[in-house]
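So the structure is just underneath, and the comments pick up after that.
All protein chains but one are shown at their positions in the complex.
Note that the chains are named A, B and C in the order they appear, and that numbering of residues resets to 1 at the start of each chain.
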Amino acid sequence: MEYVFTRKINYYETDQMGVVHHSNYFRFFEEARIAYLENIGYGYDKLEQMGIISPVLSISCDYIKPLKFSDEIQIKLNFITSTSIKFEIEYEIYKDGELTSRGYSKHCYLDNNGSVIGIKKHYPDFYNSIKK
Amino acid sequence: MEYVFTRKINYYETDQMGVVHHSNYFRFFEEARIAYLENIGYGYDKLEQMGIISPVLSISCDYIKPLKFSDEIQIKLNFITSTSIKFEIEYEIYKDGELTSRGYSKHCYLDNNGSVIGIKKHYPDFYNSIKK
Amino acid sequence: MEYVFTRKINYYETDQMGVVHHSNYFRFFEEARIAYLENIGYGYDKLEQMGIISPVLSISCDYIKPLKFSDEIQIKLNFITSTSIKFEIEYEIYKDGELTSRGYSKHCYLDNNGSVIGIKKHYPDFYNSIKK
Partner (left out) sequence: MEYVFTRKINYYETDQMGVVHHSNYFRFFEEARIAYLENIGYGYDKLEQMGIISPVLSISCDYIKPLKFSDEIQIKLNFITSTSIKFEIEYEIYKDGELTSRGYSKHCYLDNNGSVIGIKKHYPDFYNSIKK
């Protein structure tokens, strides 16, 4: 499963080096991840109704080329692992066709009590949708 | 009632003009406001236990001189209005003794159901603590 | 001159009250302001080439109804003052046709040396474009 999310760099996302502050990349990844889930029919509202949250267990980013204000970027999102209890996503940020950074995030599924749930058994449709 | 809160400008609070982004001043005001309330014995935990929240109704800032990374600033906080149902705070940000910006925020008191409450009647001690 | 800018609320823009943190509204205003200038042919790149910056002198916001994650909002931007050396913008944020907040920002025009410039004389086309 591959998905491409497009957005533009905002002025307030830059720092005094004139480039996007490195912490903001994780916000871009989140935007892309949420847009992807919405795109496959599992937007935030739906998952909330189903009683599923998927917290970030770990996240990372390699910075290859800096991004600047008003740059238009494409974030390619790719589920590299997807099991009943967790998933891992790879993110690649492209600008003008060139790879500028690459990130990874790991998530698990929790119910409203904070207990790990297996979506294969409890939400097979969701499991199949997200399976790469 | 006047109170002075000191903090240092972080790198990630700058933008590509090399100065603090104007939106961050409202975060500094919030830090100073919360520190003040804690200082008079009404920290967030206490107010939460009492079931009071005080949302921002309006806020503003006049920018006089820009702030830069690693500047040490003093935020002078002054309750200019304080009634049973609302309060207004003035904030002055100083650097090296010089006024660099001035802001105002207005707040009301709400209970956990989102209804306006009068603290003079329900929380007279808090009312007297906050009265200028 | 009226202009409408549309965007969606991101997850990371919420706070623990479950609503958009009040400081983020000023970032939305900035996004709308920059989009407007781009729309009339005076994007950031162009203004930079012309050697004009327009810093925020003051800004304010009245909060009427809170915004939540994934809300789609319209920001109506209106130049209420526009002279040779400064301008003032009014922002109205609508959700589902309902006004949820209103803000104002004041700006002046500076050249690369930080000196005030009159755009009526030096950049008459820009002056006429921005004139309401």
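To be clear about the criterion, a residue touches a chain if its C-beta (ideal position, glycine included) is under 8 Å from a C-beta of that chain, and two chains touch if they have at least 3 such contacts.
For clarity, every value in this text was computed on a predicted model and none was experimentally measured.
Enquirer: Can you pull out the displayed chains that the omitted chain is in contact with?
Expert: Hidden chain, whole complex, touched shown chains: A, B, C.
Enquirer: For the chain not shown, which residue from A:Glu2, A:Asp62, A:Asp111 or A:Asp125 touches it across the whole complex?
Expert: The single option touching the absent chain is A:Asp62.
Enquirer: Have a look at C:Phe5, C:Tyr42 or C:Phe69 and name the one touching the chain we're not showing.
Expert: Touching the chain that is not displayed is residue C:Phe69.
Enquirer: Which chain A residues would touch the chain omitted from the figure, given the whole complex?
Expert: Residues touching the hidden chain, for chain A, are 17, 22-24, 26-27, 30, 53, 55-63.
Enquirer: Touching the missing chain, which residues of chain C?
Expert: Touching the missing chain: residues 11-12, 14-19, 21, 23, 69.
Enquirer: On chain B, where is the contact patch with the chain that was removed from view?
Expert: 10-12, 27, 30-31, 34, 43-45, 69-70
Here is the rule we go by: only the chains that are shown with their structure count from here on.
Enquirer: Looking at which chains touch, is this a line, ring, star, complete or other?
Expert: Shape = complete; every chain linked to every other.
Enquirer: Closest chain to the protein CA centroid?
Expert: It is chain C that sits nearest the middle.
Enquirer: Note the rotational component of the Cα superposition from chain A to chain C, reported as an angle of 0 to 180 degrees in steps of 5.
Expert: The two chains, chain A and chain C, differ by a rotation of 180 degrees.
Enquirer: Regarding the chain B and chain C pair, does the interface count as same (over half of residue numbers shared) or different (under half shared)?
Expert: Same-residue interface.
Enquirer: Rounded to a whole Å, what is the gap between the Cα centroids of chain A and chain B?
Expert: Taking the average C-alpha coordinate of chain A and of chain B, the gap between them is 34 Å.
Enquirer: Could you put a whole-Å number on the gap between the CA centroids of chain A and chain C?
Expert: Comparing mean C-alpha positions, chain C is 29 Å from chain A.
Enquirer: Two or more other chains touching the same residue: where does that happen in chain B?
Expert: 17, 23
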